[in-house]
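One protein chain is absent from this view; the other protein chains keep their places.
A and B label the chains in the order they appear, each numbered from 1.
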Amino acid sequence: MEKNEKLLEIHHLRKDYGNGPVLKDVSLDVHKGEVLVLIGPSGCGKSTFLRCMNGLESIQSGEILLDGQVISGDKTKWSEVRQKIGMVFQSYELFPHMTVIDNVLLGPLKVQKRNRQEAEEEAKKLLERVGLLDKKDVYPRQLSGGQKQRVAIVRALIMKPEIMLFDEVTAALDPEMVREVLDVMLELAKGGSTMVIVTHEMQFARAVADQVVFLDGGEIVEMDAPEAFFNCPKTKRAQKFLNTFTFESKDE
Amino acid sequence: MQDLGIRVLFMGNNFIRLLGGLWITIKISLISVVLSIFLGILLGMVMTLKNPITRCITKVYLEFIRIMPQLVLLFLVYFGATKTFGVQLSGQVSAVVVFTLWGTAEMGDLVRGALISIPKHQYESGAALGLENIQIYRYIIIPQTLRRLIPLAINLTTRMIKTTSLIVLIGVVEVLKVAQQIIEANRYTVPDSALWIYGTVFFLYFLACWPISLLATWLEKKWKN
Partner (left out) sequence: MSEYAHLYVEAAKLTLGLGAAGILFSLIIGLVCSLVQYYKIPVLKRIVSVYIELSRNTPLLVQLFFLYFGLPKIGIMISSEGCAVIGLSFLGGSYMAEAFRSGLEAIENSQMESGLAIGLSHAQVMRYIIFPQALSISVPALCANVIFLIKETSVFSAVALADLMYVAKDLIGLYYQTDEALLMLVIAYLILLLPISLAAAWLERRLRYAGFGN
């Protein structure tokens, strides 16, 4: 896999809601085929960071480039950019008034103006891949959380995005459903997709990431390969953060 | 000479007369609202009963009252009662009767809605303590439903005041009738007074209803949490 080509570049990004910066001077490159996992304590700005990448949040300064083109300017046609940047949300956000297949087809038909038959074939293939082909004609309310989230992933995938953003996609799920969603993502990663993932699942981060990015207080504190990061974090803040996930045995 | 029209308003006791007319409207509304609230609470409780006969009767009552324009109901009582029962009801009494019938239906449905929204285990835990049905309502259910109901009941008051404007059409002398009389009396001296007088009546109604609406909205927001 060629991993040198820069797909998404973020230079000196600053984000401010008006009461102090949420993100201060953050720079990050995402290479083609790379899986980046963003971790950090709640409120560190990792979700905001992700949402800046596809323009759901405006930025105060800095720039974002996709395929070498600046996409953070005023003249950006976000609807074109967003076809190349897929996103999956924590709360699934399926459209409740449409069946599963119509949810998946909305983008291809209305945005990309693709042929219905061809798009439908692909939708079915993707649904089959996540094990939900038999649910294609039901409404979202009839699905479990894990199933909804897998549909949401398919809805993003069918646009053939160059990069996928995952915003805490398992945070709202019951524990037994987390696995089915993570498995789908792991499979995508193996297939060479470029992904940026915000998550609290450390085991998963370790398994899926090429690079782990640790954010705290609105800046990137540490960035490393997963083994190195989890085994011997260099910064105090990262050590402290990782300690919150382990329990000392009472015998020790 | 448009700026002269408003002069009529301050001639003699015209403005006071208009306010007096408005008071008739408000008085009828308030009497009807108070009666409606009491009867509506009773009706609402009856409507939650599982008895098929009471269900059927209350349902027909509610649907009929709701589907008929209030003016039709006024005609039925004002003209119909006289003919059928031989009692001569005055316009004001007819109005109170009609608006109470109407308000009771509206209030009853609100009460029913509030009552059935109380979880079943509230009734059951009351019963488990050995409370009588009446006591369950008195101590457990009604206090919980009141907060939900009070803003709605206040809202009903503004609807009642607005609807009461109809009584001019069965000959009750209220604010619109007084307005007509004032305009008639000044027909030759101030020919354009209608604009000002009716404009004033419009704002009098607004001033009567608006604060009540605001109060209802405020209470609703305040008690939501």
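Keep this in mind: a contact is a pair of C-beta atoms (placed from the backbone, for glycine too) under 8 Å apart; a residue touches a chain by one contact, two chains touch by 3 or more.
This is a predicted model, so every value here is computed, not measured.
Colleague: Among B:23, B:38, B:210 or B:223, choose the residue that contacts the chain missing from this document, as touch is defined above.
Modeller: Result: among the candidates, B:210 touches the missing chain.
Colleague: By the contact criterion defined above, which parts of chain B meet the unshown chain? Give residue numbers in ascending order.
Modeller: 2, 5, 63, 67-72, 75-76, 79-80, 82-84, 158, 162-163, 165-166, 168-169, 176, 179, 183, 191-199, 201-202, 205-206, 209-210, 213
Colleague: Under the stated touch rule, tell me which residues of chain A contact the chain that is not displayed.
Modeller: Touch set of chain A with respect to the missing chain: 54-56, 78-80, 82-83, 86-87, 89, 91-97, 106-107, 110-112, 139-141, 148, 152, 155-156, 159.
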